[in-house]
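Removed from the display is one protein chain of the complex; every other protein chain stays in position.
Here is chain A:
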């Protein structure tokens, strides 16, 4: 993986911020980012990397903010169906799972 989101996020953490990292763990169909792609969010709202083409980063950032407070990891499904809690869809029709965890 060429993009070093992990070290960017670790740098924010070392500077004293709470940080959460989201990682694509599984994809189906035409999801734009492959498994292993990372998206980092800090408590002051800094962001780096991506888990999609920009369709779901807002929703993931909301969950990331909760995760960096309570420390509880979350596994999110996107683009599955309307009944799912996560109604933010992917315009491309792909589906994916994103794991969100607090860093450090």
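Keep in mind that, in the parts below, a contact is a pair of C-beta atoms (placed from the backbone, for glycine too) under 8 Å apart; a residue touches a chain by one contact, two chains touch by 3 or more; residues count from 1.
One rule holds in what follows: contacts and distances are computed from a predicted model.
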Chain not present in the shown complex, as UniProt names it (candidates "Iron complex transport system permease protein", "ATP synthase subunit b", "histidine kinase" or "Xanthine dehydrogenase")
"Xanthine dehydrogenase"
Touch with the missing chain holds, among A:7, A:30 or A:44, for A:7
Which chain A residues touch the hidden chain?
1-3, 6-7, 10, 13, 21, 23, 25-26, 34-36, 73, 75, 97, 99, 101-104
